[in-house]
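Moving on to chain A:
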Amino acid sequence: MSFILTAVIMFLFWILLSGEFGFILIASAIISCLFVSYLSHDLLIGKANVRLGLIRIFRFIKYLPWLMWQIVLSNIDLVKRTLHPKMPISPTIFSFKNELRTEMGMVALANSITLTPGTITVDVNEDEFIIHAVALELAEGLMEGEMQRRIKAIEGEEDV
Partner candidate 1 sequence: MIELIIGKYNYWIYITLMMIGFYAMIAKGNLVKKIVGMNIFQTAVILFYISTGKVWGGTAPIIWEKAVIYDNPIPHVLMLTAIVVSVGTTAVAIAIVIRIYKEYGTIEDETILEIEREQAEESRGKRQDIEA
Partner candidate 2 sequence: MDIIRTIISGILIATGCFLIVVAAIGVVRFPDFYTRMHPAGKGDTLGQGLVLTGLMVYEGFDLISVKLLIIIIFIFIANPTATHALAKAAYVAGVKPWVKDKGEGK
């Protein structure tokens, strides 16, 4: 199953990159996709549940606009802090408890944290996230947990 799915995804990627439909190119596209999915189909899909994965991807796409807005806010904040002559920063490192169950969820949260106001994920493990924040008030903003709630909603109630 993961073999076929990987091959299909790879073929779509090839078509988007190439846009040429000569006989040789399509033939080599098919051979390449099969070869790549033979080599590494367990990496891209693995043992994931395909139906659940699709639902989550759909939910993630709904989450994207909010993330984009947060990224814009974060950049405005960054510009302010960088160009301010006194540079109003008060860096801290703190950690909070990891309540997510899926690895994809953890990665999504970690990279979202890195992209949003004044915080960077330093380390993630099964128990906690270690975060570096550029200012205390931003750290408090993150601790309110808006983002965690949204990522948890993406994960949903289903089993892992």
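Following the convention adopted for this analysis, a residue touches a chain if its C-beta (ideal position, glycine included) is under 8 Å from a C-beta of that chain, and two chains touch if they have at least 3 such contacts; residues count from 1.
Selection rule, in plain terms: all candidates are chains of the complex that A comes from, given by their letters.
Not measured: the values here are computed from a predicted model.
Enquirer: By the touch definition at the top, chain A has one partner among 1 or 2 in this complex. Which number?
Expert: 2
Enquirer: So in the complex, the part of chain A that touches candidate 2 is made up of which residues?
Expert: Where chain A meets candidate 2, its residues are 13, 16-17, 19, 71-72, 74-75, 78-79, 82-83, 87, 89-93, 110-111, 114-116, 118, 120-123, 130, 132, 134, 136.
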